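Excluded from the complex is one protein chain; the other protein chains are retained at their positions.
Chain lettering (A and B) follows the sequence in which the chains are written, and residue indices restart at 1 in each chain.
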Amino acid sequence: MSARFETYLWLAQRITAAILAVAVIVHIVTIVMAMEGGLSAREIIGRVQGNMAWLVFYLTFVVSVAIHAPIGLRTILREITSLSLPAINALVILLALFLGIAGFRAIFGLYGFAG
Amino acid sequence: MADVKYSSWPFGAARSHPVYWAFIVHRLSGVLLALFLPVHFWTLSLAIQGEAALDSFLVWSEAPWVKAGEIGLVILLAAHMMGGVRLLAVEFLPWRDWQKTLVALVFGISLAVGLAMLMNML
Partner (left out) sequence: MSGSNTGTLEVSVWRGGENGRYETYTVPARDSQTILDIVTYIQRHIDPTLSYRFACRVGMCGSCAMTVNGKPRWTCRSHARVVAENGKLKIAPLRNFKVVKDLAVDMEAFFEKWRRAEGSFQGTQTRHDEFAVVQPNSKQRKHADAGIECINCGVCYAACDVVAWNKDYLGPAALNRAWTLVNDERDNKDMTRLAAVAGDAGCHACHSHQSCVEHCPKFLNPTASIAGLKRAAAAAALKGEI
């Protein structure tokens, strides 16, 4: 792939890394606090349902992860397997799509929870 | 390439330095997290099926081995994040010679995070 494309991929991974650094801190603090007294669906839904701030936060989180993880795996696959680059690109794009779609389903499911 | 190879990764005299160990942790934690995340997103999307579906999953996750796994995951996440922050510092900030100290800080904070979670679980 061209020098410019590889440079953009590197930049995308570093930018999402910076976003994720913040998101992960928020996430871990939230989880550690939520673990007190045990996890329950009611509590999770109670936090996210109808809450725009959490919606935006988790959407940003999921999009960043869906970009960051596949780029990282792409590098590893190129280094330790002998798969062709097009095959590797296809695999990581599939992962990106799965993470994005499943992530969005989860977020909108929790956000718009009706019952 | 030469028939002369170093020992099997991640071992080897040439790899025995702290910054390399930080790389090993960063790469392994990244791979494990990448394998875990699809599962994580999938189970959370159970919420769409209703509170009962999500609750029955959460009840299952009360099992001790699942709890241990959760602590492991949080440690992996903290380690990967701290290692990544160290890398961002190497790539974007002026060079600092105290790389080993940075590595030590990274591991220390990751473990502290894992401990905090453990405390809250018990």
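Following the convention adopted for this analysis, a residue touches a chain if its C-beta (ideal position, glycine included) is under 8 Å from a C-beta of that chain, and two chains touch if they have at least 3 such contacts.
Quick caveat: nothing in here was measured; it's all calculated off a predicted structure.
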item: Where the unshown chain meets subunit B, residue by residue; value: 1-7, 9, 12-15, 17, 19-20, 23, 27, 87, 90-92, 95, 99
item: Subunit A, residues in touch with the chain not shown (by the definition above); value: 1-4, 6-11, 75, 78-80
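Definition applied: only the chains that are shown with their structure count from here on.
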item: Subunit A residues within the subunit B interface of the complex; value: 14, 17-18, 20-21, 24-25, 27-28, 31-33, 35-36, 38-42, 44-45, 62, 65, 69, 72-73, 76, 95, 98-99, 102-103, 105-106, 108-110, 113, 115
item: Contacting residues of subunit B [partner subunit A, same complex]; value: 27, 30-31, 33-34, 37-38, 41-42, 44-45, 47-48, 50-51, 54-55, 58, 61-62, 74, 77-78, 81, 84-85, 87-88, 91-92, 113, 116-117, 120-121
